[in-house]
Every structure is written in structure tokens, then in C-alpha cells.
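Worksheet: one structure, shown below.
This view holds just a subset of the chains, kept in their places.
Per-chain residue numbering starts at 1, and chain names A, B, C and D are given in the order in which the chains are listed.
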């Protein structure tokens, strides 16, 4: 019997149902995201600020041109990159370590797991105040502890020194958002079947080897997701820095979000603000795309994905 | 297999014995110390809070800061609002996100890479700027002072994470299980509800916790979209806690608000994360 | 919006509702006043919405509400520095014709001045504020010194006090990168005879020697150990706490601190004196003007009723009530009012301070200009930049900002 | 109850085939084509067993019948209706997966009940049926356990129970007894036989256990490399294998194959000449002789066809499997035969003979069976 190849009805049926399942989520995403994003792109080609009495005037690429000369933008971009890279790296290492600890069986594990989520559960604006207070040079606990230990005798001006201020906000951010990573990874760890570890231990693997050869590759999807989301969140950081340092001292901790927010909400310079948004956004997309590309390539090479 | 009390190796025996408790203590210290500080602050008197040298344990225990929250303001009411909004947006995010994730994980949609990329890309949009555009939408739909104005955006903002996380977990499930359920006669939705989701409880609980927390703590939307006193959420209410002057930052009451505003989260997290359990799929398939 | 217009006639029989947003801590102040007003004006209901406890958040809330065109509010309680921006955005109603010159003349002059933008009046003050120099009477007495008159004096006296009386610090000021640093700086700038921006000519004076001297002075306070390194991160409250705990001899702050410094818990109760800011030869001692006033949003459908509410809120009666609660009024007469002076003797001294106030430039892009200043001041204070470089860059950035402003305005013609 | 080897028990009453596969083909990738153009039909009451080497596509065929895998080409027909495009839930089949695929979050009882609940079977009937099938498979004490708390064989029995408890229109069983011990397997096999004889739904069964295949099936399909090698009653598969592959695959221990030179219509084996079936073309130079170990006989007196020395004796319990190297034949091949235990030590010289009726002939090139 010679027959034509069947159209794959299973795939077709799956697709039909798939779209039905997917559509509500897509609609909500579009409803919430499409307009703001589209508006940003549109506005970036207009000048709309106090000078134009807030009326949009088409100005082509002028906003983008202005951005090239805007040292403040590039400085904030640099700050944000430093902040993001350092904090996400630290969070990842810490988060993974915490997830591994929480994945062990011990008494009171549920309590400890809940405690481990606490930092993430505290409202950022409030806890940022607390951190600012903790790093205060006169009243802060950090200085007080250091003094008591005898490491210093004069309070360190944490938030007044550009480098220390960056360090302080990174510490606060790492503390606050590490749980995001650890809880995601914990869930991933929990879904790795025990018998793989058993087989691997019988193969003679030490815990460290099992971690490298079983845990890491099988956890990769969650790791990638956690990193991408943290990367995006971290790049868009606002509350914490706004409250802790307000971008100071001397703009040393000012991030892109802070600058964009000021441009739009305080300077009412919408066109330019939109252009800032668009460029930042595209840079982020580019960064993630490049990361995805390399990840794919390395994955294809080592073929480590399930 | 869940009961495997693994025999510790002799060589690493002593190491393991102190390593785990030590690391647990470190984790607890790391996560709890600043929170504890807030807790202590919330029961200290104002002079103690700003004393030099730092006062660690309150010299004088006070509940004034808490009284301020509940007596001067309907803080319970705010908590109810937050709970309602956070709960509904969590349900919405999971309810829309999990099926979408399943579709993207298993149902071989055409163009799913593009959809995935799109979902990922929207999360890269600086969230702080989303709200100006959203404000337009909210006004256009006349949703101001409506819980929906918060629920929908919160759900939407947490959808990408939900979708991507759930998808990664769905992909790790043994496919034979779903096949078996299909032969048994489960519809795709039934399959999702009765087989797939129960087996991905850790992921569900995780994204649920993350969504709930982010909705509970969201500030800007809640501040902008809701002006009705009786509908305010906890973070907005906390932002209204005043000191003696507009210059003063009322550390005590804010610490108290932090504590009170976090307690329901702790309860919920305790509840949710019991679901993050190991070995849900053990024994399901061979091979 | 259509919906709104349709509903309008239906409600026209009802009392008109006048709405505004208020900083959370000030709502208790207005609640009884509103009650009183509504009793006397049954045709007007006032709805006061409680906002957050941070001025910038309230500003943002108004901004986002106004951006959409149909604001839910009718009145606005404006900080001095918002006026120009809100007026330039076309969000404020011109009050020039409504307020009679006689009425205006009763207010402190600069505080009315601060409500003008491009020759139109947009804001009528209900309370005022100005930077004040606080000093420790007891310490000066102990050391047998006089109040300093110039900034150089200040440094000298501080050092002497630190040595003689063992007080930790000499002079405290607000150096964090935020609006307060600009307010603090215009005072020093004025004292050194410099200027920031001339709102008429849009000239920028930040790179002038006077400005650089002013910066050098501030930087010097830290370098010479007169001010703690932390001042570069302090706002009003940190400074006040430190001063109140007896940690310093001088402090630049706003009058709100006066009652607190004299409160029961204060370590410096009744030991504090206040005076206007200092100056150098060739400079003008100047206190930065702060304060709040009422404006009417141009989108309001009830300008008449809003005006009535505004008049009431800025009236002598209301200002007197508020003054008795510690809010400095904008009406001159109240500074001589015996009842008030009995309660707050320092109001007499404040009258003196208000004689010598300086304004922050009243330009539309004030926020942006202020940010530039803040960043570079902070850069100097934190040691990132040398004063000359910093001020030069600040000046040129400010000039290009203003240039863009004028060119855009010309383009609109 | 009748012996099943002579005629399929129920097929006589069924007028048309109930399950039919037409030109089924499955291509995973250009190099992996586990099913090529498969035609098969299973009548009402029939029991078809799929046999074939590991990886030959048996599970894939079952999955295509169940609707879990879309055939690349071809059709699946149920009661004459094309169901190729129906979803698995609409085909009303029940299936035992080779990997068990138990629902890990349900107890054994819930696992078994799940398909019934979905079909809205009344509560008490579900209870009853669970009890029944649980009894039959010895699951009674395990009903409240989770799959993770079961042994391998117990899991497999749950999988079987879950499939049996339903009344589907087709049963699909993929190696359902592979993890059971011999005794249990024998019992379950007997019960299955009873059960399937009392119902009409066609059964498609995959197994590696030839005893199972022989005792349960009315038909056996031998698959290899995606092709159907033979479809016949178990008896005929055993006695009349269609080709060398089938002959070698079915029967354990495996059939002995000897490559013999031909001369005219006879093959030369040791000292004897054996007449060949008529189907063998006269020009044939070499031919393959197949003889099962149990048919090789120890020669009485001098009637030996070949002789050789025992070099390996394996105890299979009931028999010994004795390997003999035969120097008489070209290439000194090995012959294996079954003998009663304890009679024949290693090293002993044996004289062997092959009963003519038990000899199988295969074309040396194509492997096809050659018969009269």
C-alpha cells in the first residue's frame, strides 16, 4: 500500500488545545504590556517636555542623538551594569548554596525554609530604610559592630563614599533577593529523582561530583530562568537604591531606572525618557539574546540538557 | 525511596556531622539577622532606636509602635485588601500561567520559540515605567479604585516567571505518565489538573509564593491606582506612617509595619512551601 | 471623560466636591478645618485624600494624575519648588486676577514671589519655611565666644568649641544627594555672593569663583574635622538627631526642629539659639525659602468653589490655627501676634530670618537643574571630583539644559 | 475450555475484524524507522502477541494503536472505522505501559480507579472491581500504598490492574508480566487467559516470554526491523516458521542452524545425505538446516547422523542443555540439545540423529523457509 504521509493529527490536536490554553495568558500579557511598550517606542521619536508644554512634537532621532552626549546616561548604565553583574553573581552563588542546604533533611527544615524566604518577603521600600539605617555612619549597626570588634574606631561613612555606597546597596540587594534564587532552585532540586543520585553514588561519585554531573545539568533550566529574571529585575532596580542612597553620592549609585524615572516623572521630559527606555530595553534584550546564544552553543557542545 | 536515611560515609562522617548544622545556622543568621533587627527596632522606644552607642536589646520594651498601626489606622483592613489582591492575582497568574506553560512545554505549538522569546522580552521592560502606560489603560477602562486595576497587572507581571518556571518543570516530567493518563481517558485539562499539576507542586508552590509576595509588596501601582482609603494595601499604608514632621523617618512604626505586614506572608509561605517536597514522581515510571 | 461630562448635570444639584491630596502627616491638621468650612459652606464638600508621607511621592502622584489630563483633584498643595514646573506644564490656574494686591501684600514678600512663574501668580502660601542656623547657646557661653558672623568664623568657633567643650562636632549640614542639598547650597552660595541661575536672564553662576569658594567651604568643614564625614549622606533628620543628642555645636536646618530640640527627651533642651544664615564679606546672608501654598488645578470644573476653599485655607484664621500648632505662617501679621509669640517665642527670631531669604531659581526645569547641582555637589563632597571640575561641568550641563529650554520655547514661538 | 492451538476460540463468530492496522509506518528520523508498512488485524475475541527483538518497534506499534503516536503513514481501524485521527481518550482502549507509568501521587487503589472514575462508573461498582482485580493480582494489602512504596513487581501488577479493571474496546499490554516471578506469572497468565476468553475485546500483547506468547495468544506476529516476519497461530509459528529469523527467534533454547552443501536434491550432513523438500531449486549449492535442541536425539545403535563431544552442560532445571561440537560437519559447528539431567558429563562422545519431520530448511541467501 502506498499512502501519502499522514498529517500529524496528534500534533494538530495538541496545537489546537495548546493555543486555547495559551491564549488567555497571552491576552493578559498583551493587555498589560503591549500599550506601555508600544507607547515608549512611539514617544521616543517625539519631543515632549516642558519646553513644548508637554505637547508631542515629532523630532525623529533627536532624542537618540542627545543620548549619545548624555554622560549621565552612560554613567548610570555603567553603574547599573556593575551593580547587576556583581549582585546577580553573588546572589547566584549564595542562592545555590542555600538551596542545597535547604534541600537536606534536618529537623525544623520547614521553619528554616520559611526563614530563608523572609528577606524576599519584606517590602523593599521599608527594608531599604532599615538598611540605610543599618549602614548609617553614626547610628548604624554595622559600624557599631565593627567598632566593638575593634576593627575601626571611626564610623565608616558607608553611604558617603562612592565605592562603599555601591557595596552597601549591593549587600542589601543580595540579602534581599537571594531567596528568590534559592527558592526557585530548591524547587528544581526537589524534582531530581533520588535514584539518579543513588546510581551515581554507586558509580563512586563524591557529593561534589554528583553536584557537578547530576545536580547542575538537571538544574540548568531553573538556573537559567533564575538568572534571566534576576538579571532583568536587577537591571531595573529602583526602590532599594532610591531609598538607600537616592543615587548618590555624586551619582555613584544612580541606576538607569532611577534616571529614567527622574526624567519622566520629575523632569516631565517624556520623549527623552522614552528614548532612554527604548535603548535600555534593547540593550537588555541584546544581552539576553547573546547570553542565550552562547548558552545554546555550549549546550549543544556538551549536550547537557535533558 | 523517600525514606532513604543515607548512611554517611566514614571518612566524611565527622565533616558531615557539623557541616550541615553549621550551614543551616549560617543560612538562618544570614536571612534572619536584619529581620531580627527590624523586630527589635519595632519594640524599642524612640530614644533607644537612635541611641549612640547602638542599643541592641531594648532597654525598655514598648508596643507603642504597634499600637500606632492598629489604633490610629485600620491596619487590619489594609491587610485584608492586600490579602485579597495578592491571593486573586496569584490564583490568576497560576491559573493562566500553568496551562500556558503546559502548552509551551508539551503541545508543540508552531512559533513557540517566538512566543517564549516574547514572554521573556516583556520581563525585560523596566517595570518602573510600565505604570505610566498602564495608568492610561486603567483610566480608559475606568478601573481606578477597583481591585482589578491591581490584580490584572500583578498577575501579568508575574506571568512570565510562572510560565517559564512551570514549563521547565513540565518538561522534566516523565512523558509516559501523561500518555498513560490520556489512554485512561483524561482530557488535556483533566490531565493538567489531576496528573500534571499535582506532580509539579514544588513549582506551583514556588511560583505561587513568589507571585504572592510580589503582589503583596507592590507599591507604585497600589499607590497610583487606588486612592480610596478603605481599599489601600499594606505597603501604601506603611508609606503613610508619619513621624513628627515630614522630615522624620519613623523607624519604629515602620519596623512595626514591616513585622505586621510580613506575618501573614510567613503564615502563607509556611503553608505553601510544605508543598515543596521531594520525590513526587518517584515510583512512577521505570527507565 | 465623556462619562464625567454626562454625570456632571446630575450632580450639579448636589454640593460641589473639591478634592486634593495631602501629605499623610498633615491630614490631621486639616480635618477639623475642613469640617468647619463645610459647616459654613453647605454647597461645598471637601474631600481630602491621604497621600504618602514623602513629598516626592505626593509630587509624583499629582504628576501621574495630571498627565492624563482629567485629574481627579481640584486643589493642590504646592511645595515652593514645584510651582514653576506645574505652571510650565499648564496644570495650574493663573490666580493673578483673583488675588488682590492688598491681600498679597499681607504675605511675606518672598513667599508670594515663590508662587510666581513668568509674571503670573499660581500659588498662595499658607505656611512658610526657611533655613536656619542653630547654635548651642550653652557651649558658646562656656567657651566665652560670640555667635559667628561669617563662614570663616563658623569654622574657627567650631574648632574652638570642639577643643574647649569636648563637643564631638562643630557644624552639621545636609549633604546627601537630594533636594535638601540644593536648598542648603543656595544659602551658602548667597553668603559667598554667588548665584545659581538667574531666572530672568538664565545665566548660570555655578562656575564663578564665588560658587567654587562656597563648595570649598563646605568641603573644608569635613576636611577640617568640623563636620562628620557622614554629613555627606545626611538629611534633615540625621542631622537633627545628632544635634539633639548633643553631638554638635552648630546645625543648618529648618524650623521644624525647634520644638523637637526643646522637647522633654532632648539633650539640648533650652540650650539652642537660632539665627539667620551667615555670609562672607561681599555676600548676602540668605536663608533658603521653603514652605507650602495652595494652587488650583486648571482642569478643575469648579474653579469658583476651589477658589473659595483656597481663600479659606490661606486665610488669617486658618494660618493662626496652624501657627499655634507650630507651622510657620506666611502672613506677616502673625509674627507679631502676642498669642502666638507667647506660645512660640522663636517666631520673633524667625521674622528676622524671613527678611533675608533666597529663592531657588523659579524655572520650569528646576528639578533637572537641581539634580545636576546635587550630583556634582555630592561628587565633590564624596571626593569623586575636584570642586573646580565639578562646578564647571555642573555649569555647562545646566547651560545646555537651559539652552534646550529656550530653544524649544522659541521653536514654539 | 478447549485447547487453543487448533482454532481461535471466538474468531468464528466475529464477522469482521475489530482492530486493523493498514500500511502503518513510523519514522522517528531518517535512520530510525521502527515500523515499516505494517498490516495486521485482530478480530473480536482474538489475542495477538507481538514478538520481536528488543527495539524492533513493538511498543511503537502499541502506542500508535492507542493514539499516542501518530503513524507517519497508514491507518488504524477499529470496528471498521478509521480512528487514526481520534485522540487516545476517544478510542476507549486500555494499556499497560512497559514503564508502568503509575500516577505517583495516587494510592494503588486510586491508580486503579482513575479510569473508572473518569467514565463515571458508580462508586460501589468501582469498589467491587478494585477488590476483584486486586484479589486476582495479589494487590489486596497494598491498596493504600503509593507507587514509591512498592517493589518492582508490585508496581507492574498495579499497572496491569489499572488496565484490566476497565472494559475497553481494545486491550494493549506491553510486557505486563516481565517483572513477576515465575510462579506468580504462571498464575496471572492463567487468570488472564480466563479473563480474556470471557470477553470479546481484541487484545494486543507484547511479551518476551515465549511461554506467555504460546499459551495466551490466538495469533502471534513476529516483527523484525520494522517488518512483519510472520503472522500465524503460536503453534504454526513454532512448527512452521516462515523464515530463518522466526525460526531462530522463537523457541528457547534457540534452534540449531547448520549450513550444508547440496548436491542435487539432497544435502550432505556428515556421512548421510538428506533429501531436500521439493521447493528447493535444483541449482542450490548451500542450504541451511534448522533443528531445535529438543528434537535432536541421541542415536540408538548405529543410526547416528552425526557425532561429537560434549563441551558444555548447562542445567536448566528440568533439562540439561548440552552443547556438542560436531567435527563431522564443515566448520565444526556447535549443536545444542536438551537431555534429562545427570546422564551426560562433559567430554562424553555423543551420537546424534535428526528426525526428518522436525527438520527445517531455509534458503541460504534469503532465509525463507523451504517446504514441500
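Everything below uses one rule, namely that a contact is a pair of C-beta atoms (placed from the backbone, for glycine too) under 8 Å apart; a residue touches a chain by one contact, two chains touch by 3 or more.
Just so it is clear, the model here is predicted, and its values are computed rather than measured.
Q: Per chain kind, how many copies sit in the full complex?
A: Here the full set of protein chains amounts to A x1, B x1, C x1, D x2.
Simple rule for what comes next: only the chains that are shown with their structure count from here on.
Q: Most contacts: which chain pair?
A: Pair with the most C-beta pairs in contact: A-B.
Q: Can you give the whole-Å distance between the Cα centres of chain A and chain D?
A: The computed centroid separation for chain A versus chain D comes out at 58 Å.
Q: Can you work out the whole-Å distance between the CA centroids of chain A and chain B?
A: 15
Q: Return the residues of chain C touching two or more other chains; collapse runs of consecutive numbers into ranges.
A: Each of 64, 67, 241, 247 in chain C touches at least two other chains.
Q: If I count partner chains per residue in chain B, which residues reach a count of at least 2?
A: As it turns out, chain B has residues touching two or more other chains at 1-2, 50, 52, 131-132, 136, 239, 249, 279-282.
Q: Please list, in label order, each pair of chains that touches.
A: Pairs flagged as touching, ordered by label: A-B, A-C, A-D, B-C, B-D.
Q: If we count contacts the way the header does, which residues on chain A are in touch with chain C in the complex?
A: Against chain C, the touching part of chain A is residues 47, 49-54, 57, 72, 136-139, 155, 157-162, 165, 245-252, 254, 262, 265-269.
Q: Taking the complex as given, what residues does chain A use to touch chain D?
A: 1-6, 8-11, 13
Q: Which part of chain D faces chain A closely enough to touch in the complex?
A: Going through chain D, the ones touching chain A are 22-23, 37, 39, 67-75, 84-85, 87.
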